[in-house]
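Everything below concerns the one structure shown next.
Complex shown without one protein chain; remaining protein chains in place.
We call the chains A, B and C, going by the order they appear; numbering starts again at 1 in every chain.
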């Protein structure tokens, strides 16, 4: 068991490019704490992001961790035993020229930006509720607490170093609600030691993360690290008790979706010993396609296949079931 | 009650551009039959689409129906009491240069097309099962029967006439599994009489309709037509017992998604008497975003909001509940 | 020789869907007049489009003309002998939620629209100058007069009828400056008689037509109609004395560009009796790629190849040279 809570100086702002903060053996249980995407700088409804935030220091990650024995081409498995808010509040905001329903620095327009506003949410863990309070009216709306991690990533290949704002083939800022308690994430290792980090806790998030900011909060995360030799997937995969998933990222959203679908066709071929065209046909009839985010430097799309229609399949030698069992034994 | 089963000569191949085949009064229950998207021409696993299909005669619609009293700017409500396969088989296929994981006539590449193949599915209505049989292996996989209509559309504005392959603001070939038994579809009226038609039954379909062809089959459809004066939505909306939805269409998928989201922001503002920025923020945390199709001349994306988190809201004066009640009384 | 100046009642607002206004024989010289895209309704710098325009009646076309002998699969050639402003002024404007540097009805955002403004340009035919006068400062800037037609189109296939705002495989509102005096446009015939029309004169236009509106003006157009049996190109082609061009349309711009490039690869294969991969390689080194428009329902991109690097090639049996000769004889 490794417990780790970073100091502000230890926060990670990139994937790749920094020294590992700890070394871990495959099979290790880790108890981590992650700050929110604003490093706790936004706390009140009248806090203005443009005054309080520095774009160089957003989305702090806890890590990177060096996984012993991990080599290029291996598959890292991270199983999320629990993801729990460590605060009783979360925060969201609109940021000028950021978000899906506004011109941005990348989809540039000449219009005035939308107003910069902050919303503070109450988080009630006992009732499993997150409360939205409108700014311009009296509405208070209770939403289900559904904690998740927006960001899970490894060091990239090609000696690249990427901002923690970016989702791509190495994982990163995918912002999918599927990264929740009980999920196992599989990532292809690009550098020796894998160098994974996690962060960007959301008390909840809609699919697409429309305005670009979920209910951001600090999280206590318990996870188990495992290593599968070889088998590196081209894109991040997630398995939970019901589904197999692939997360593609790119622009436009079409391309994020396509890479995830093509990877899933290959995964079905392999799991079912089935021909490519048959797998393509089968996926056509069974795919679920929730969008993850439409706001980051790459957009992310999930393809999801229910395991119960594919009886007998076993991904990565039953790794997910194995990790679920280990997780169960922890309680 | 109107019963109508078109002859082949009566099939509709366009939205707009043809005379109505019947006139109906708001409140009418209709029992319709719709042929499959290939007009029944593909039936066996060795049928080749390129030999049997004529692109001018695909996706036949039942209609158009003239709704008495419908004027430009009104809202047509179509409630689907039941959608039931009228055959014990369905068919899917790959078509050259059509589908999401191939170059197409619009996303043009120089590569050779994928092979042209046909799959025939058994439909077992009693067991509510659709059976996929692989071509290159012995797999037979039972999938849940989940009948739906791919195409529900009105005559377009601006005197345009569109192929029934097209989804757009007038509905059309949206190919979303949300168009199922129990759903109410709201469409803005563009011409006097609305001129709606329906078709393209799918025994089931994955989100995205990856290869471009679902489990195509003929359907018996019972629906109730209603008319709401005024209030025409910019994009098709769907309501069922659990959700409010908007279906956006366009290219790239980003734009299909954006128009749906912007329309939903406006709908939430209206239903909740809430400010625009608050509605934008709320949607960010509650939106579900399943993709509908990534294969048609426009792609389609659904935004979905659970009604139970928005207590007390009533869309279109409770029209959906009213139609559900009428539908219940029919049995 | 046919001379034709439509009355307002004769203006064409669609491609397809209307009866031909004249029949012409191949080889005919036509002298036509086309109104501007606003049907002359905007004339002064304080004219507001939203008050004066009706979206159903913009971009009026002169036509459609039925070409005798034209059958599906044939190629219509239109040679522009001269395109000359018939007014000493032109007009441009910004329209709310229209244009490339603003959210639109298709690329939807929640921001406020840009202001709606009108600019009136002086056209001096003798000096071949168009004068821009700024609204917010004293700038007056002389630009070269370079008259062109934004819109040249045929009736579509599949019984579709499209608004004259749309560019697509049938031509239409391509908005490329390459459609100028001395150009020959080749279009594939989709219906008996071809049913071509022309309009949308621009005194000049930048590539991309950034704000969505060029220097719109009425035009006197002299053209020669010719018919080539068979050989219908998939996308509109243009030939002038220096270049062969293809105009692709679609969304995103990537797709507009791709279809044009793929069509040009095929054209080079055919003209040079060259293999596909060689033509792809050659095009890579010689392609010019000016964007046409980024604002219409489809965007348009031009691929352009200089004829002097491809000595000895002759497109359509020397049709362009033949028409140039005929045109020369008219003066």
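One rule holds in what follows: contacts are C-beta pairs under 8 Å (C-beta built on N, C-alpha and C of every residue); 3 or more make two chains touch, one makes a residue touch a chain.
Since the structure is predicted, the reported quantities are computational estimates derived from the model, not experimental observations.
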Contacting the left-out chain in the complete assembly, out of B:30, B:53, B:108 or B:319: B:108
Among A:22, A:135, A:251 or A:288, residue touching the chain not depicted: A:251
Chain not shown: contacting residue from A:123, A:195, A:238 or A:265: A:265
Sites on chain A contacted by the missing partner chain, in the whole complex: 13-14, 16-17, 55-56, 105-110, 157-163, 234, 250-252, 254-255, 258-259, 261-263, 265, 276, 280
Contact footprint on chain C, counting only the chain that is left out: 92, 94, 100-101, 114-115, 117, 119, 130, 132, 134-137, 139, 141-144, 204-215, 252-254, 257-258, 261-262, 265, 272-275, 277-278, 280-291, 294, 299, 301, 303, 309-310
Contact footprint on chain B, counting only the chain that is left out: 101-103, 107-114, 252
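Here, only the chains that are shown with their structure count from here on.
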Equivalent interface positions on chain A and chain C, same or different at half: same
Chain centre separation in whole Å, for chain C relative to chain B (CA means): 35
For chain B, residues contacting two or more additional chains: 252, 254, 258, 261-262, 265, 280
